[in-house]
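Moving on, here comes chain A:
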Amino acid sequence: MRNRKVCSVVALACLMAGLASLPASADSKLKSSDELYNSYTSATKGKRIAWVPQALGLPLTDGWTKEMKGEASDLGMELIVRDPNWSTAAMTQAVTALIAEKPDVLVVHNPNVQLLARQLKQAQDAGIYVVQLNMVSNQKTDAFVGGDWKNLARGMAEDIVKTCGKDSGKSGKVAIIQGELTSDVSILEMEGAKEVFSQHPEIKIVSDQAAMWDPNKAREITAAVLQQNPDLCAILGHWGPMTMGAGQAVKAAGLSDKVSTYSTGENPQMICDAVKDGILTKYWSVDNEKQGRDAMLTIKYLLQMKQPPGTFKLAAYSPFEVITRDNAGDGLCWR
Partner candidate 1 sequence: MTLAAAELGRVRLHALRSQEAVVFLVSAVIFGVFALTLQRFLTPGNLSVLVFNMSLVGILGCGMAVVVIGRGVDLSMVSELAVVGACFVQLLANGLPMSAAIPIVVAVALLMGGVNGVVIAFFEVPALFATLASGLLFFGASRAFFLNSAVLYLPAKHAAFLALAGAKVFGVPLPALLFLGVVAVLHLLLTATTFGHLTYAQGDNFAAARNSGAPVRGMIVIQYMIAALTALLAGFVFTAASAAIDMQITHSTLIFDVVLVVVLGGVSLAGGRGGMLSVVAGALLIGILTNGMIILNVNTSVQGVIKGLVLVVAILLDRFLHPVDEETAKQGDTL
Partner candidate 2 sequence: MNVVSDVVRLKVRNASKVYGGVHAIRNIDVDIRAGEIFGLLGENGAGKSTLCKAIAGAVRLTSGQMWLDGKELNYARPADALADRIVMVYQESSLVPSMTVAQNVVLGQERLVNRLKTLYKTTQATLRALNFNVDPTALVSSLGTAQRQMVEIARAVHNDVRLIIFDEPTATLTPAEKRNFFRLLRSLRANGVSVIYISHALEETLTIADRVMVLRDGEPIVTGDASGFTRETIIRHMVGRTINDTYYATQLNSRDRFQQMRKGEKKLPVVLRVENLRMGGMVRSMSFSVRAGEVTGIAGLIGAGRTEAAKVVSGVLKRDMTNGGRVLLEGRPVRYRTPEQAVADGIVYVTEDRKLDGFFETMAPYRNIHIGWLAKARRLWSPATGRDAARVANPWVERMNVRMLDPRSRLVELSGGNQQKVVIAKSLCQKPKIVFFDEPTRGVDVGSITEIHDFIRSLASDGIAVVVISSYLPEILSISDRVLVARQGQIVEEFPVHEASQDKIMNAAVA
C-alpha cells in the first residue's frame, strides 16, 4: 500500500488572518532586511519558555524536548523544563509555580481535559502565552499543536471495517484499549472510531477498557480478552507504547496473523521495529520531532505578534503517516 500523506488541517490560515488584522503601522516600519531580522531576534532573544510534559524519559516527550531545546538555544531563549513524572498533583503544582515565575510562554502536555483548565486561564491572565501540545484542555488557549486524533481514529476505524467488516470473512470483533477515559486523545479517538463503527453494525466492540497508558495493563487486559474471544479481529489502541503491550499478548497467544493491532501515536524507532516484528499491525504515526518544531514556530509567531495572550486561538494539527510492515524500514521513525 502506498503511503498516504495527508496534511489535514493546517490552521496556520488562522495565523495569517491574525497577522493581517494587526495594525499596519507595525509592519510598515520594517524597511530593510536587517530590520526584519532584528525585529525577529528582538522578539525572541532572552525570552523564557516553560515546558511541562506529563513525564520525561518517554520517546514522545524527549523528542519534543530535544527539538524545542535545540531551537531555543540557537535563538538565545531559555527553556525551563519541569518533570512531574506522571504525577498530576506535581504537574498542577509545577504549572502554578511557573505562573508565579512569569515566563513568556508556557507549554503544557495535558493529561486530561480538566486538570489544568483553571491554571491555563490564570497563566494567560498573567500575561503568559499558553501552548498546548498533543492533548487539548477544556480551556482553549493561544495555541494548540498536536495530532488530529478524531480524524486519525476515523482512519483506523475505516481500515478496521475493511479488514474485519462485511465480506472479510472475519468475526468483526474489536477490542478498544483506551488511554485514560478523561484524556483529550481518548475522548476524540472514541468519537472518531464510534462515528465509523456505528455505520457498520457487523463490527462488534467486545471490550472497551482504559489501560491508563500502561503497556503492562494493556497486556493483562488483552490476554484475558483473547481467551474470551479467540476470534478477535482487531485491537484499536490509543497510544503506541501502550498498545505494544497488547501486541505482546497477541503474540504470546500465537494469534499474530489473526488479530490486527492498530494504534496511533508518535514515531520513535521502536515503533517501526514493533511494526516490523508484527507486534503492531498498522500504525497511524504523528512525527513528534516535527511537532516540536511546529511548537517552536508557533511560539515565535506569538512572540512577534506582540498581542496580549488570549487574543488568538491558533491551531497546528500535525500531518501523519500510516506505518505498515511494508514501509516500516523506510525511515519513517527517528532514532
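Quick note on selection: all candidates are chains of the complex that A comes from, given by their letters.
The rule we apply is simple: a residue touches a chain if its C-beta (ideal position, glycine included) is under 8 Å from a C-beta of that chain, and two chains touch if they have at least 3 such contacts; residues count from 1.
These figures come from a predicted structure and were not determined experimentally.
*Asks:* Have a look at 1 or 2 and point out the one touching chain A within this complex.
*Replies:* 1
*Asks:* So in the complex, the part of chain A that touches candidate 1 is made up of which residues?
*Replies:* 55-59, 62, 85-87, 181, 206-217, 219-221, 223-228, 230, 241, 244-245, 248, 252-253, 270, 273, 277
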